[in-house]
Structure formats: C-alpha cells, structure tokens
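Structure incoming, see below.
The complex appears here without one of its protein chains, the remainder shown in place.
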Amino acid sequence: MIVATALVFLMHLGFAGVEAGFTQSKNTVNILFKNTLTPVIGILTFALMGFNLMYPGFETPGWFGFSGFWIESPAGGSSVDYAGGGYTYWTDFLFQAMFAATAATIVSGAVAERIKLSSYLIFTILFVGVVYPIIGSWKWGGGALDALGFYDFAGSTLVHSVGGWGALAGILVLGPRLGKYMNGKVNDFPGSSVPLATMGVFLLWFGWFGFNGGSVLSADPGLVSYVLVTTSLGACAGALGSFIMAHFVFKRMDLGMVLNGVLAGLVAVTAGADVFSTADAVIAGFIGGFLVVLSAVFLDKMKLDDAVGAVSVHLTVGIWGTLAVGIFGSNAEGAMPFLPQLIGVGVCGAAAFSCASLIFLALKYTIGVRVSEEHEKEGLDSHEHGIRGYTIILE
Amino acid sequence: MIVATALVFLMHLGFAGVEAGFTQSKNTVNILFKNTLTPVIGILTFALMGFNLMYPGFETPGWFGFSGFWIESPAGGSSVDYAGGGYTYWTDFLFQAMFAATAATIVSGAVAERIKLSSYLIFTILFVGVVYPIIGSWKWGGGALDALGFYDFAGSTLVHSVGGWGALAGILVLGPRLGKYMNGKVNDFPGSSVPLATMGVFLLWFGWFGFNGGSVLSADPGLVSYVLVTTSLGACAGALGSFIMAHFVFKRMDLGMVLNGVLAGLVAVTAGADVFSTADAVIAGFIGGFLVVLSAVFLDKMKLDDAVGAVSVHLTVGIWGTLAVGIFGSNAEGAMPFLPQLIGVGVCGAAAFSCASLIFLALKYTIGVRVSEEHEKEGLDSHEHGIRGYTIILE
Partner (left out) sequence: MIVATALVFLMHLGFAGVEAGFTQSKNTVNILFKNTLTPVIGILTFALMGFNLMYPGFETPGWFGFSGFWIESPAGGSSVDYAGGGYTYWTDFLFQAMFAATAATIVSGAVAERIKLSSYLIFTILFVGVVYPIIGSWKWGGGALDALGFYDFAGSTLVHSVGGWGALAGILVLGPRLGKYMNGKVNDFPGSSVPLATMGVFLLWFGWFGFNGGSVLSADPGLVSYVLVTTSLGACAGALGSFIMAHFVFKRMDLGMVLNGVLAGLVAVTAGADVFSTADAVIAGFIGGFLVVLSAVFLDKMKLDDAVGAVSVHLTVGIWGTLAVGIFGSNAEGAMPFLPQLIGVGVCGAAAFSCASLIFLALKYTIGVRVSEEHEKEGLDSHEHGIRGYTIILE
C-alpha cells in the first residue's frame, strides 16, 4: 500500500507530461504551474477536510457526513490493521489524497490553454476539497450508493467520470479555444512535445499499478497480482482498439489516439479489475479504445473543445467501465447486477456535473474564467509567468 | 516481485527515451509509436501463447513444448507459493511478459529511422510471441540447456543477446541509413534530445533493479539486496570503462558512450549478478564498458548501421556477461563451468539469429521492410503519422 501510494503520486507527473506534451509550446509553463499546484492543493485540502468528508463514519448509509477539520490519527491508526485492511490510517489518508487530486488534474487538461489560473485554483480547492469527497463518501465512505450494491473497484466512476464531468462542465462554460473551429473545420494545434506526452502515458500506466493494485486495500498477493494482469491487459487492448479505430477514421498511424487508447483501456478496467476475467479485461479495454476515438470525433462535432481528450478518456470510458461491471463482472455471489451500476453512474454524474457547472458559472460571473483574447493568442506563459517553456538556442 | 514487475514495465519507457533521444527529430513520433506498441504486443502475445511456450511443463528436458492458448490460473495460482517461489502465477506471467517485450525493444532501436512500421509490428508479434519464448524455455522452462548446466540469472543471453541477434539480423537485411557511410566516412546523425536519452538510461538502471532483483524469484532480502549491489557496481564500472575507452578512441567526453557504458555494465552482470563477488561485478562491468565502445567502432567499420548502439550493448556485452559467469562465477558447488556457458551462447545465438533473419527476409520479399527513399529523407513522422515530434515555437 505504501509503495502503491508513491506510484499514484507519480501519476501527477504523468498527467503533467501528457498535458504539457499535447498542448502548444506557448502555454507550457502555465500547464506545468497548474499541474504542480494541483497535488499541492489536493493534499492540503484533503488533510484540512476532504478526508473527513469522504470517510465521515456514517452510522447508517447516508449522503453527507463530516468528522471534523484536519487529520488526526485515531486509536490504532499506526497499526496495519486499521479499518480491517492491511494498512495504516496514514497510508490510507495519503493514498486517498493522491486519488483526490487526480480528479482535478483531469479537469486541468481539458480546460487548458484558455482558463484563468486563479479561477482554476479556486475551482480545484472546491472540487477536490468538497465535491469529490462527498460523492466518494456515497460509495467508499459506506454511504447510500454502497448500500445499494453499486460497485466501483478503483474509481472508473468515483475518480475518472467525476473528473470527466468536471472537465465537461469546464469546457462548456469556457467555450473552445480561439480558432479551433473555423469555417466548419476542426483545426488541430500541434502539441509541443510528443516524447513528453508519451512519457506521461507510460508514467500513468506505471502509476495505475499503484492505483488499481493499491485499491485491493490489502497486501493479498494473489489478488494484487491478478489485478495488475487485468489492468495491463486492459491497457494493451485499449491501445489496440484505438489503433484500429483511428486507422479507419483518420487513415493514419495516430500516436495521440494510441496513447489515449492506453489510458482508455486503463479506465475501462478500473471499476472491475478484480471481478473481470482476463478475457473480459481484454474486451472491456478494447471497447474502451474504440470509444475514446469515437467520443473525440463526436465532441469535435459538437464543438466541445477538449485540449487533451480528457473527457473522452475519463468520462466516456469511465461510464463504459462502470457499466461493464454489470455486464461482465462476477463475484462469489455470481454475476453482478447492472442496475446499481447505472444508478451509480447517473447519481454521481448528476452531482459532479451540476456542482462543477455551478462553480465554473459562479467564477465566470465574478472574477471571470477565461483569459483575454490577447493573452490567449500570445500564449499564457509570457503574460502570467514571464518565462517560456523551452529556450533552445540552436546557435 | 510485484514491485519488480512494475519496475521492469518502466524499462519500456527507458528504452523509448533512449531511442527517441538518440535519433533524429524527423523520426521521433515513429520511434515512440513502435515503442508504445511493443509492450502492448508483447503482453498480448505472451498472454495468447508466449507464456505457455516458455513454461510448457517439460516432463523431460526438451526443445519444444506448448501448454495451450491463453493464460489460465492453475490450482494454487493465487498463492504465493506458486512454483515453489515467493510469487503468484499472475505475478510470474506479468513479470515474464514485461521481459519478453524487452527483447523486441532492443531490435526496435537498432533498425530505427528506416524500417517500415507494419513490418516491424509483424516481426515483433512473431519474435516475442514465438521465437523468444521457445528459446527461453530451453533454460527457464526447464528445457535442454538447463539440463546441461547453462546458467543465465536474469537474461544476458536469453533476453539481451536474443534481442541483440534479432537487431543484428534486422540491420543486415535493412542496410544502413541513407548517407550514414559516405566516401569512406562515418556520419553521425545528431539525436533529437540528449536529456531524453539520459533520462531513458536512468530509468533503465532503475528498472534493472526490478529486472535483476525480481529474478531472484523470491523475496529473500539477503539475495535481492546483494544482487542490487552487484548490479549497481556493474553499471558504475561500465560507465567508467566506456568513459576511459571513449576518451582514448574519440578524444572527447562522450556522453553517448558513457550512457551506453552504464547499460553495458548492467548487461554484463545480468547473467551472474547472484554468483559474482562485488569485485567480479566491477571487473565484468568495466570490461563491458570497454567492449561497448570497441564494438561500436567495429560495427561502423563493417558498415553495420545500428541507430542507437543496441547490438553493441545487448549482443556483444550480453555474450561477454554470459561467458563471465564461467570465468568468475561460483556457487555452493564451487567454480561454475565455462563450457555450458559457451554452448548456451552458441545455441541461443544460432536460433535467434536464424529465426530473426528468416522473418526479416520473408518480410523483405513480401511487403517490404524498408520505407521509400523519399520518406526516409523527409522523415517518417510526416509521412506515416502526420504529426511532428516537437513543435516548439520560439515566437
């Protein structure tokens, strides 16, 4: 679990790589600034209140509870038997805090290249500190969705689609980047560094070993190792699915889509990594890879501008992965029911999307959410940060 | 073991960094595409058949066996006592699958900048899915070489030289890059990003802790920690050896050679990391560092164009490391014999080289192995992938 926590931390570097690599060089510093502060805010707000909102100690399954400000070790918190799992209170806190910050990072990628930094930071504080943990408490805190039989092993819904709904709200409120949709055409803005983005995806896959492996919440080597196999098979099948689909749709060897396909495959098996057979994991991942390409095309058709494809990866495939548990999953009691999965997707989606929309709209009508047209054209780096992302002087 | 598996996965990012960093910016996306799909193909083919070819359950030591398609947990597969080691069936599969893909990645680097992507992918499926596991079964599956007393702790021969022979076959069939050898001169093509290559080498070293540490195949902390010490001493001595040798040969502080020296040192101690004394590890690594420089010079003299030095690192030093076990190695029964090492090197080499050559030649006379002259000159990225690796706009 401790090692898993460290790996999940590294996912924040992975996201930083993907987002900075896939966006324009004039905004690189801005993106890195957001992605550096996201885990900072995530960990601090989770210590301040998020953790105690997420694990409020419901006496009967409920929708809201809060066990007070700041983290404090309970009796027996340093023992590895804390909460009946093979981990301590402190490991649990850090692992969950790293997870929480992930939800905000997903938003960060989608809204990149035009959001005001101050607005993003305020959104992150509220989304990670309040919205995410309350939704999470419904399942992982033993709340109402848990009582209903909703299953989400490592967060296809609770982490990925919650983040994805936040991202969707953000791009709706912000609108597309200048020049993205012109004269009925979709213009791609070339990313600054494909190696950086590729490195990011590999680090995310690596971190996912911690994300899914650690979600076993014990050190049972049989289950942990099985989960890593389904996780990896999902990632591979996702890459294959999007490779094939992108070949049909775009008629090229599309590295961006293959990389998003890896992530899609990972998201697709995150809800059911422990209840899928190996073959199910391949199928779920493969369909995830298909969906991520189709979703990206569909969003562009709707003129919804997602700078790095975060909505397609985390929302579209997050929903798919959660529903797949109700299709393929089986546990000791037999096949898992579909209805609780559908309810869970709907309830969490409604909550996440409406809260995120409210926050973004409130920001829009107060301090504003979007940088000026001039700043956007010239790049956020020179205006807000005073330095450039790359200064490579080839004599 | 589970952690070791994750570290070995990260080696694929390391290879991606080394290969993309040391090759030209016009081919960066192509290389990353290959290196992303290599573990994808490796894991899927290993699940489909490779694992069951490698561990066929020989009843008497043999040369070929196959226990059927697709992975399936045997009785007791989730227990940590699977196969008498301290790991589960699933850990074993994933660890070996990560290894397997490494062999193809070695080929990828050598043949970069002129191989057709489709041909490379077909080669990888056959090499990782069939050739590598059959050769591996001779030793690690309890086959004929194992019965002979051949020793290869973590794969100087079974992984590195097998990959190296595949790379050699590839560059022989492909021929050198356009303009590499002109008017009796060797022209170096500058790599796109030395930081990326350096990062790759550090990640490979880091991953090697998993590669060699995990090959103990148990969690015996005494042996694992000892192996990490010999591994690190080998890496350091390799760097020192190539630093000195490159200083003599090229009269400069050659970072490329020092980085390849680190890898050479690692390969040199991979076969005997558990049977070398600390001083042996230093000597073996140091000689490995010498050899990698001499081999690179020799290959260029033979007009064998290896884009990243993969043949020198993995084949030349892989052979050296395997033979070094017969020179320095000693176990509980005393000094280890030299002859089985020599036979192992020869048998595996003949098999790997002839199979790889056959595959490459079959591809050459069917769909072709080399891109057109125009594509090679203009770069593979714009033709096959439609995007560029770097888009850094300095106002």
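A few remarks follow.
All chains are identified by letter, namely A and B, in their written order; residue positions are counted from 1 within each chain.
Keep this in mind: a residue touches a chain if its C-beta (ideal position, glycine included) is under 8 Å from a C-beta of that chain, and two chains touch if they have at least 3 such contacts.
Since the model is a prediction, treat every value here as computed from it, not as a measurement.
Of the candidate positions A:H247, A:K364 or A:H385, contact with the hidden chain is made by A:H385. Note on the undisplayed chain: of the listed residues B:Y181, B:F209 or B:F276, the one touching it is B:F209. When you scan B:S225, B:N331 or B:S372 for touch with the missing chain, the hit is B:S225. Shown as candidates are B:S137, B:S193, B:T270 or B:S295; the residue that touches the absent chain is B:S193. By the touch criterion stated above, the residues of subunit A touching the omitted chain are 2-3, 5-6, 9-10, 12-13, 16-17, 20-21, 28-29, 32-33, 35-37, 39-41, 43-44, 47, 70-73, 77-80, 87-91, 93-94, 97, 117, 192-193, 196, 199, 384-395. The chain not displayed touches subunit B at residues 3, 7, 24-26, 190-195, 198-199, 201-203, 205-206, 209-210, 213, 221-226, 228-229, 232-233, 235-237, 239-240, 243, 250, 252-256, 258-259, 262, 278-279, 282, 388-392.
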